[in-house]
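Taken from a larger complex, these chains appear in their original positions, while the remainder are omitted.
By written order: A and B. Residues from 1 in each chain.
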Amino acid sequence: MTPRFDGWAEKVRTTFGRQGMMQALSAEMTDLAPGRCKIAAPFPDRMRQHHGYAHAAVTFALGDTSAGFAALTLMEEADEVLTAEMKINLLAPAAGERLIGRGRVIRPGRRLTIVTAEVWAEADGREVQVALLQGTMMPVPG
Amino acid sequence: MTPRFDGWAEKVRTTFGRQGMMQALSAEMTDLAPGRCKIAAPFPDRMRQHHGYAHAAVTFALGDTSAGFAALTLMEEADEVLTAEMKINLLAPAAGERLIGRGRVIRPGRRLTIVTAEVWAEADGREVQVALLQGTMMPVPG
């Protein structure tokens, strides 16, 4: 998969830096390549469910966002990215010290980009997959 | 749809009060009935995307949580609720002063409860539907 212009990585990182949701989660983009993006966040103190596990929406945020930025690496320079639809299967309760989203483009396209993402929880140095996502990203004028 | 014990509403409201995610969003449960739940939250200051609209994860949080508590109204007294899987279609950018999630049980069950939810954005007193969700909730020992 080939980006459409030089400076794609800088654009993606700049856009990530402007995203309030990622700041609210203290998330970092820890890896970026054409069609791939990895985001890590400390386990949230507040955004939990009643069980003490991360709320499904936090897990969703990491999966959806890593997938969205993976898609953005392959879009035109002027485009931003929006989620058209996303499906998440929760595989295990999310507990530990860190959550990691790994997004990946399955099929890039002018109108629709099909993406997938995995979310992993890191506890005591061990990683457990807590979610699998599959969805569609759309370019929108930036 | 008939709750399985007296005091179902009190239990649901207590569980809602313990949920850090809903507190982080300053969300309120504004309506509750057997198989139905409505949650409202002020438009988030921080948890936005790069466009200034609410992040898909915030919209997801309101839909998923209202659907989860709708399911909880029909579960056994000792049960808590977990999202097994959830699909969201984003219909329009979420902007305005308030976000409202309306969850509803389509089919209750011992093992799986099928739910749906709508998320609406309120701007200048007018409501626009911004998302539709469909998914599965599961009882887990509380």
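In this text, a residue touches a chain if its C-beta (ideal position, glycine included) is under 8 Å from a C-beta of that chain, and two chains touch if they have at least 3 such contacts.
Quantities reported herein were computed from a predicted structural model and do not represent experimental measurements.
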Exercise. Shown here are 2 copies; how many are in the complete complex?
Worked result: 4
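Throughout what follows, only the chains that are shown with their structure count from here on.
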For this session: Indicate the whole-number Å distance between the mean C-alpha point of chain A and the mean C-alpha point of chain B.
Result: 22
Seminar exercise, completed: Listed in rising order, the residues of chain B that touch chain A in the complex are 15-16, 18-21, 23-24, 44-51, 55-58, 60-61, 64-65, 80, 82-90, 93, 140
